[in-house]
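Just one protein chain is left out here, and the rest sit where they should.
Let's look at chain A:
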Amino acid sequence: MKLIGATAIEDKLQDGVAQTIEQLTKAEIKIWVLTGDKQETAENIGYSCNLLREEMNEVFFVAANSPEEVRQELRDARLKMLPDTEEDKFLIPETILGDTPKVVEDENVNGDYGLVINGHSLAFALESNMELEFLRTACMCRTVICCRVTPLQKAQVVELVKKYKKAVTLAIGDGANDVSMIKAAHIGVGISGQEGMQAVLSSDFSFAQFRFLQRLLLVHGRWSYLRMCKFLRYFFYKNFTFTFVHFWYAFFCGFSAQTVYDEGFITLYNLVYTALPVLGMSLFDQDVNAGWSLEYPQLYVPGQLSQYFSKRAFVMCALHSWYSSLVLFFVPYAATYDTARDDGKDGADYQSFALITQTCLTVTVCVQLGLDLSYWTVVNHLFVWGSLGMFFILTFTMYTDGLFQLRPSSFAFIGTARNCLNQPNVWLTVALTAILCVLPVAAYRFFYSQISPTINDKVQYRPAPRPRRTRLTRRSTRRSGYAFSHAHGYGDLVTSGRFLRRHAPARSMGLISTGRSPGFKPTGRSAGYSPVGREQNPKQKVEPTSLQMFRAVKDTSF
């Protein structure tokens, strides 16, 4: 044979991939790789991104040709990781499962393990009698790399995780072969780039570089969760407080369902007086700024554990509202009981009482929002103080003579604002109510942040943040970055028909919103590039799979 030439394709990983993966791993996100590349390419990628590491206890390779062998290899791997696991504790018998799919629990193993499985074996492993075994073994590993995977299998793996784990899945890819995976996951991210726009068009989010995923999750995802939870808690609080006051008043009005407030106030409360401030909070609020969010991925964990809004948080919010409503009713009650104005005239009438209670309520919920807001931009200031100002402006306007002359029955509160709000004891009541409602909350939060600070508190108390870009020192691997394309492709797998669906997969019902978020899959044709590499020993015997050759290199060279 006369050697005419050699072709080589260099396909670099994008910048920042390794660092991104490291940060996401710190944020308790499990990362799996599903690629159509060859096994050695996929391994190279794994090593160059720090998914697979030298320090790992072991990396299991599953590349068998029959179902029994695959099962055996998976079982061996599992027993090596956790020697004393019960055999069938999590394995569902082959008969029908039942309506609700079982959830595979996380199992803690000592040490880091990796799993590399190729598409052929995966075809066996994804069958219904083995999928749980595969899932269980895979979840025990720190990293899972599936190579030679067809697009359909990518989607099947995602669906397997969605079905049996209480987790939110995110799939990220850049090629047309990733579209099915992106659509199958809870969140699909497409990278717009060389491979066309297919992935982008079918995704929920898209950006140009893989490392933007870090910002998407750790900064914007986290802020979004925080804002949503604060919004919900505050919304429930303000409406429960508003409503519970009527409950207390019922005892004093003969249980006749007389409202404490003016009807105009009831209409405008949720519409004008409290709508914009909470909107501003849910648009702009940040507890920790972007730099620190990226620096401390552990801040992501409370969102995974649903700590900010759960049944417990809801109950606490309801209790807080109950207490606030007690204060908001009984302080004005006691203040108007048997009173009169300075000049002796009536000050304890229903309309004055309603106005006092309205004012107390609006001021209190505004102050409470001020306590909740941790990021006061100009817009927030405008919304909060503007809404409070609108309350007073609209109240005075609705109680003027002109509107009364227009429609007497609708604006029957004429003169109340003028006659009631010029009494200093009314303002003292408002101040007292607001302070009584808000001070215990402030004290509680302050004491908790001192006694048992959460990671958010610890980060917040740092001095002014200075986001540093740490250059990730690439751990030296003496692995070669080169791969030889002399092994078979996966045409056999495609033509075998093994990957074809035999039955409709059981899709998970609705979004699973809690738990950790694994299932991150960078794909694409990018391969690892290791600057320091040893040349492959060309004299090695060529084995049917490149795997053996790689192992041989490993054994003799190191």
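In this text, a residue touches a chain if its C-beta (ideal position, glycine included) is under 8 Å from a C-beta of that chain, and two chains touch if they have at least 3 such contacts; residues count from 1.
The rule we apply is simple: contacts and distances are computed from a predicted model.
Q: Could you check which of "Sodium/hydrogen exchanger", "Alkyl transferase", "Calcineurin B homologous protein 3" or "Cell cycle control protein 50A" matches the UniProt name for the chain that's left out?
A: "Cell cycle control protein 50A"
Q: Based on the whole complex, identify which of A:Leu79, A:Met316, A:Ile393 or A:Ala443 touches the chain you can't see.
A: Of the candidates A:Leu79, A:Met316, A:Ile393 or A:Ala443, A:Ala443 is in touch with the missing chain.
Q: Which of A:Asp11, A:Glu69, A:Asp112 or A:Glu127 touches the chain that is not shown?
A: A:Asp11
Q: Just one of A:Leu79, A:Leu201, A:Ala340 or A:Ile393 touches the chain that is missing; which is it?
A: A:Ala340
Q: Over the whole complex, note the residues of chain A touching the chain we left out.
A: Touch with the absent chain occurs at residues 10-12, 14-16, 192-194, 206-209, 223, 252-254, 256-259, 284, 286, 290, 331, 333-342, 344-354, 374-380, 401, 404-405, 408-409, 412, 414-415, 418-419, 424-425, 428-429, 432, 435-436, 439-440, 442-443, 445-446, 449-450, 460-461.
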